[in-house]
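Omission of a single protein chain aside, the complex is shown with its protein chains in their original locations.
Our next item is subunit A:
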Amino acid sequence: MCADLERIPRTLLVSERSSFQNQKNQLSAHVGQHHFNYKVSVLLPECGSAPPLLDAALNGFSSFYLIRNLPVYMLLDQDFLQTAVHQGSVYGLSFGCRVDEDPCVALMPNGRLVLSLDKDSFELLGFERKKYRFTKRATSRYVVSVNFSDSSMTPGGRGYQRLLTGLKTHLPLVVDFLVSHHPGGTTALQPLLSRYDWSEHRPSVSTRCLANLPCPLLTSDLQSCDPHSVLDWLGAVDADVSCENSSSSFLSTMVCPEPKTTASSALNVSVSGFLNPHEIHHLIQELRSYLDQSQLASWVALTVHGFTDSPVSWAGDERSVLWSGNTFYSLLLFKDDTYQLHLATGAHHTCPP
């Protein structure tokens, strides 16, 4: 029993170090494969206010749409497939659904539709499922995954008809659905927006100026500072948690990792909503430009959080529902055009690619 009480939940942290000069660096791939982004947090040390271009990038994330009470079979609508799925990149995620209790739906830009269902719903739907990898005993979640670029999933195809019948007749799922499209926007999403109640939302931006911030001494060398400590510290800054405690403090003993320095000022900007990987990529390029021109800052940090209730993990792979925790990644950019990328995932998720 003691061993069970001290059991450590499985965690995975993948740390990569590379350079933008390296033609084979995989940063773009990692950013692109993290489809569903809830929040982007940027930390700019030795900065009081963001320069105009960077400010424009932070405030320039495009709108997303919330469709209320969308019947899930409408995601198989031929017009929608033609204008949104097969052209550009569509991102869709069920909203207000808890991944361990409710049916959850995800639509990815590569044309994959994922349904995470409980046993009863899955049996009603009558469609084949992917084998769930993360538990040996009878699972409580069933994942149905289809790819609209497969021949069987083209309109009129056998798989398409079967899934459509299942979602229309046997299991008429209705969800609130977050959706965005790049580059089409509302035009590409008209087949859905014209038929159901929807609202447009802009990502919200919040800015905090921090004074005399203790910061760890960061270099591009992965060994220079323990990545777990750096991520803990970045999270503490973002969550407005004090790291100026003593070891004898009753409430908290959290401190900034050593060796450390003090930034006279720092800017912490958070953008939250339903964020597009293309725009995150653009933000990274603007951060590189900012760092190149800045005379004081030697690094900047960007953290991107996934959705806690997304039914998919990295690159659209399945995720566990047994433990809480979203996927996220933190990117540290340095003046010499190198970077550190830390990809974290919780217990029972697949390893980031």
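General observations
In the analysis below, a contact is a pair of C-beta atoms (placed from the backbone, for glycine too) under 8 Å apart; a residue touches a chain by one contact, two chains touch by 3 or more; residues count from 1.
Please note the rule applied: contacts and distances are computed from a predicted model.
You can't see one chain of this complex, but its UniProt record names it "Ribonuclease P/MRP 14 subunit", from the set "Serine palmitoyltransferase 1", "Mitochondrial pyruvate carrier", "DOG1 domain-containing protein" or "Ribonuclease P/MRP 14 subunit". Among A:Gly96, A:Gly126, A:Pro155 or A:Pro183, the one in contact with the hidden chain is A:Gly96. Listed here are the subunit A residues that touch the chain not shown: 4-19, 21-22, 24-25, 38-39, 41, 95-96, 222, 227-228, 231-232, 234-236, 238-242, 250-254, 272, 303, 305, 307-309, 323-326, 328, 330, 336-338, 344, 346, 351.
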